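Apart from one protein chain that is not included, each protein chain of the complex appears where it belongs.
Then we have chain A:
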């Protein structure tokens, strides 16, 4: 047992559901108790999804506990098949079902006999993998399933597309700024004259997965999701892949050069050097920002970076290499992939922190006393407590991290966004600091004015205590309304009864 207050990566089934619900017309059926379908709420809230999340529960209740699911799971699969005719149904085990040890594979086989859709069991172990690993695995499993199916059916296409083309692998639902990143990557590919063969899993159709091998290469923008699929396609079809995350000016250039190398090895003759040069100097503002006086003022300032592998690595490199900021601590919660993290950030930071314990992260930040933090929502709140500004760079994230405006983190527009994020975080802290030095905002006094001060009315002790229970941001209003109510009735003493009579009367 482990005492845990917070977790950075979710349970395995969340990863599977993120993949399943990213595809078009794929339905997931969770073998889980009532209440485990919280994924639907998150997707509907965070992504402001207009459509119903294609996830249903085949509920595990007392009856299931007593005699097993029996027909229930199979019935639920065939029922969903009839109701919404998905292309694929993914039966998703949860922590509960994995200890029940029911033969879910058998349910899948039986359901496959009656259902028109394909049915598969997500192959993830709840107690061994987390959300990210499960997502990586499930994506690979679905791709493999449809490649095999096409091969058996003899429909697997041969040969490559005429012009250089790419599959972008790993764009998912509930991924940090994934939608914007996807648009930016497509734009980058268009600039480079590369056709996008497929983007998976986001909005992809499983029927087209058999065409994946037609691309010249695969691009895997994120370390966490897609690498397994890329490696499978490499082993199976000799498809090369590029796994350099194009985040930051230097890494974007490195990614483009890797693409150039891959394409030239496949017989294209491309040279992207001019493109990189032009973008870096004149299109992206980030390189210029690094030279500007603004950025000069950040030189040597201390930062702490914490997040998933992809974003924490990229941010560390950007801060240290492109902006001259000192990264005191770079950390990740992807413990299962810690070695990769170390090799990537080793030379760009003073200290590496591998942990999924938010308490340890908070302690490390307090110790380092950075001028700014770049982390998850948890680090943002640690920053609030310590009065240090924080830029959010990775999941876990809140609804404000699903912006409506265009905010990619990858590619050349991404470098602009990141420059703003970094600069704003540091200046915010500096502004606060300066305000404090010069005595603060002159409105500060008013905002914090105490409740009981100079009023001609007499608040009883109880009423005052009751007033203190009112949330701070409306307390002033409640006080004013109550006193107005009392004055109108020429009462000089305010009791609890009077307070609530006033509330009823003014309708506040």
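To be clear about the criterion, contacts are C-beta pairs under 8 Å (C-beta built on N, C-alpha and C of every residue); 3 or more make two chains touch, one makes a residue touch a chain; residues count from 1.
Here is the rule we use: contacts and distances are computed from a predicted model.
Novice: Pick, from "NADPH-dependent glutamate synthase", "Na(+)/H(+) antiporter subunit A", "Protocatechuate 3,4-dioxygenase subunit alpha" or "Light-independent protochlorophyllide reductase subunit N", the protein name that UniProt gives for the chain of this complex that is not shown.
Specialist: Missing chain, per its UniProt entry: "Light-independent protochlorophyllide reductase subunit N".
Novice: Kindly state which of the options A:11, A:307 or A:408 is in contact with the chain not pictured.
Specialist: A:11
Novice: What residue numbers in chain A mark contact with the hidden partner chain?
Specialist: 1-7, 10-11, 13-14, 27, 32-38, 40-42, 44-45, 48-54, 56-57, 59-62, 65, 76, 83-84, 94-96, 99-100, 126-128, 130, 378, 381, 384, 396, 398, 466, 469-470, 496-497, 500, 503-505, 507-508
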